[in-house]
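Here the complex is missing one protein chain, while the rest keep their positions.
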Amino acid sequence: MNEQESPLSLILFSGTDDRLGAAAILATGAAAMGRPVNVFLQYWALDAFRRGKVNAWHGAAPEAGPSGAVLVRTSLAGPRHWSELFRQAKDIGDVKIHACALSMELFDITHEDLDPLVDDIEGVAAFMSDATTGPITFI
Amino acid sequence: MNEQESPLSLILFSGTDDRLGAAAILATGAAAMGRPVNVFLQYWALDAFRRGKVNAWHGAAPEAGPSGAVLVRTSLAGPRHWSELFRQAKDIGDVKIHACALSMELFDITHEDLDPLVDDIEGVAAFMSDATTGPITFI
Partner (left out) sequence: MNEQESPLSLILFSGTDDRLGAAAILATGAAAMGRPVNVFLQYWALDAFRRGKVNAWHGAAPEAGPSGAVLVRTSLAGPRHWSELFRQAKDIGDVKIHACALSMELFDITHEDLDPLVDDIEGVAAFMSDATTGPITFI
């Protein structure tokens, strides 16, 4: 396997808009280089990918403070929203977004409850078997 | 070295039960695939592995909100508690849990103060020398 092609495995745990933004930028950068990207949605990140909730305000990290939160909120307007970046990343590259089966159980939701950006539901074993090479980045 | 065998290096920094749960799931998934796992406990994660404190409630990420915290707390009951998952991961695979020497100093504690799940105390140099290949995932 060409090193360039070693996949980027992104575990999204956090559901705040600043961390989701950082994740989307990373996914876009990797996809633009032709690197496969596997995203695994857990806990509060999965909650943020619910159908109809993607464009809601999900807050910022506590350390942002009120003025930092305003900056993040303003930056989400239009084409720079993380959901839009993930959409672009999927258009330009091999980017798959998987919902963690255990987190689905935690929230007691099904595939229909999720935004169309999410490709499927999978267990940690399936996610890990795609991540035998390359970084595993937890956000 | 077979790629399959490239170790997973997990740095546990956060001490909330949701992040510890995500870490335990990842460790279990990797161990089930026969992949060595090295866990390095720092700061608040180390604090959560103190003897007698493992089963206490350590809270959830701020973004969980009160209802999310209840979900996490409920999910910890019985065999799904992260400490139980780490125990299973150690039973099925090559999983070592190391306490960061500097964080031990920060809390002014010794090996006796830690849960038996913790194998030993080591410095960052020792941890990094086991992580020359494979991902380094910070949780």
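Labels for the chains are A and B, by order of writing; each one numbers its residues from 1.
Definition applied: a residue touches a chain if its C-beta (ideal position, glycine included) is under 8 Å from a C-beta of that chain, and two chains touch if they have at least 3 such contacts.
A quick note: this is a predicted structure, and the numbers were derived from the prediction, not measured.
Note that of B:Ala32, B:Leu117 or B:Ile136, the residue touching the chain absent from this view is B:Ile136. The omitted chain makes contact with subunit B at the following residues, 9, 11, 13-16, 42-44, 47, 58-59, 62, 100, 102, 106-107, 123-125, 127-129, 131-138. Within subunit A, the residues in touch with the undisplayed chain are 3-4, 6, 8, 18-19, 22, 25-26, 28-30, 32-33, 35, 61-64, 68, 71-72, 75, 135, 137-139.
By definition in this document, only the chains that are shown with their structure count from here on.
Centre to centre, using the average C-alpha position, subunit A and subunit B are separated by 23 Å.
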